[in-house]
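Here the complex is missing a single protein chain, while all its other protein chains stay put.
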Amino acid sequence: MSLTVDGLKVYYRTLRGDVHALDGVSFTIADGEIMGLAGESGCGKSTLGNSLIYLSGRMKYIEGRVEIDGEQLPIWDFSAMNEYRLKRVSIIPQYAMSALNPTRKIGKMTAELLRSRGVAYKSVVGELLRRLELVGLSEDVLHRYPIELSGGMKQRAVMVLSTILDPSLLVADEITSALDVSTQKAVMEMLSEFRERGFVKSTIVITHDISILYQVADTIMVMYAGQPAEKAAANVIIESPRHPYSRLLISSLPEVGVRYDEKRLVGIPGTPPGLLTPPVGCRFSDRCPVAFEKCVEQPPFVEVEPGHFVACWKES
Amino acid sequence: MTPPAARQTLPETGQTPGRPPLAADTPDGPTGAKEAAAPNSSNLREALHFALRNKKLVFGLGITVAMLLFAIIGPSLAQHDPLAYGGKLSWAPTGRGGYWLGTTLLGQDVFAQFANGVRLAFIVGALGGGIAAAIGMLVGFTAGYRGGIVDDILGMLTNVVLVIPTFALLLVIAAYLKVRGIITESVFIGFTSWPWAARALRAQTFSLVSREFVGLARLSGESSWKIIFKEIAPNMSSYLFMMFILLFGGSILIAATLDFIGLGPSNTISLGMMMQLSVQNSALQLHLWWWFLPPGLAIMAIVGSLYVMNVGLDEVFNPRLRNM
Partner (left out) sequence: MLKLDNVSKVYKVGAFGAQELVAVRDLSFQVSAGEVVSLIGESGSGKSTIGKMILQLSPITRGTITFDGTDVSRLKGRALKDYYRRAQGVFQDPFSSYNPIFKADRIFKMIKDAYFSGVSRHEWESKLEASMDAVSLDASQVLHKYPHQLSGGQLQRLLIARALLLDIQFLVADEIISMLDASTRIDVLNLLADLKDRGLGILFITHDLSLGNYISERTVILRHGVIVEMGATAKVFGNPQHPYTQMLLASVPQLHRKWAEIEADLLATPTETDGQRRPISHVDTIAAVELDALDSALVEFESDHFVRRSGALAREAAGATTETAT
């Protein structure tokens, strides 16, 4: 399976105008690739992930093309997307484990979800049980209410549920943020395992935690203010990032073994621009240490090395 | 006999701990920051913008204000004393002799009674609703803020008052007090209709107490009551306002019901009593529509417009209910 996104623009409607949450994103994901989508709050990563599956009330599709296996995804059409949801593309939404209906047992909820997709519960229950066992959950999870399960258990149940119909693309939106560090590791390793076993073909992992992407993702795309800043193989992003934002971001991350009196880390001064009226040109230029005159013009997202894309005049 | 429960409309503003950094690109708040939902100046302006455009609010408020004006000036416009048996019996409302709404079977001025009744309705609403609100706030805030055993005790008290059969109680009181005025009735209503308000406020207080700014206020040396009234209550001011409106309308309804079954004040005529007397005196069979229709319509108008106003207010205060 391959995913191609070309010039995707999705804005949010607000009282004060349209917020340019996603302003021209283009990238490809190959078959079996786990791509990490990293960035700080407001960068558009959640909007990107969500728009591929489910354009909610306030989101407005402006332009852009999304193709999955060469076939165009009609993301602007809510009912047309019904055909694809859960079967071709699936999402583990942010706060999924807190969003489980507290009055439904897990099994009942699963049956209802599958029925809404036109799939009989009986036809998948065998596979469902196998997969639950794989992630370390016993069958009686299906007979429990969400409140009886721990955070990690709920997250794992949601992961199994989202992938039960073997979607080609899985979007995982901040699935580890509210979890303990040991459960985080288990959940991320599970993501890898799902790919190994063919439950999903490709995955987009959205998170603000770059170090966890390094562990599991093949490639990482760093976003800033609604636009992509850099995309490359995971270890390349970590070890030799080229975009000034990625550089500063990576170098501001504390690590076990690094103490502040040995190596004092520095943050990035300033704040990201407001997206109601986004600035012209490179959106990082006002915080960038190496900005120069050309930065008033929007830098294109180009391939500077095989598989390594950067949106910076200094690097292209 | 309890008024319809207010919808829990305190808008959500807080994130729970353990969530990832506030993502401004999630569907809730893409303006780069969260939408503050409690009133402050920019929000008041926004609220006013919506308030003036909300049909329900404008309609409800209009009728309520009109009735209030009538309550204030109506009785002085009446040509006769409400209890005076001056006029002819059962006159239709032709306006003869200053009897604009005709007379009752016993020769009393319907308009005078009506105007007086509307005024009494507002008094009962304000006093009864006010007392119920005050007690409800006291009990609800204390139970919600203190928690623990205080909450348990106050909860028991609330439950006891809730299940007291008010009719039976009122019958007993009526037997002891030969003369009962509108004040007595209002006080009685106030003291028996606060439980649901206390419950609702307790729940809202609970949710606000766990917010960290309350902890910060304690760390700044603020005393408990100061915290309740300066930090917590203002945060649910829209809720308190709507709750008072509901209690107001509820009191009027309860008073009308009590009056209708004969447990009303003994020294004056209220709208409910007009309806009681008219039914007792076979006004329905005698087609004396001017006697029972105006009070009934007035009660409906006042209480109905209050509730409609409340629904409108709900939409104004809670951004989520607005149609974009």
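We call the chains A and B, going by the order they appear; numbering starts again at 1 in every chain.
Here is the rule we use: a residue touches a chain if its C-beta (ideal position, glycine included) is under 8 Å from a C-beta of that chain, and two chains touch if they have at least 3 such contacts.
All figures in this text were calculated on a predicted structure; none of them were measured in a lab.
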Sole residue of B:T103, B:T205 or B:N235 that reaches the chain not shown, by the stated touch rule: B:N235
Hidden partner chain, touching residue among A:S2, A:S98, A:Q215 or A:Q298: A:Q215
Residues from subunit A at the interface with the omitted partner, ascending: 40-41, 151, 180-182, 184-186, 188-189, 208-212, 214-215, 238-239, 248-250, 252-261, 264-268, 271
Hidden partner chain, residues of subunit B it touches: 13-15, 17-22, 33-40, 42, 149, 152, 211-213, 215-222, 231, 234-235, 237
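Assume only the chains that are shown with their structure count from here on.
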Distance between the centres, which are taken as Cα means, of subunit B and subunit A, whole angstrom: 49
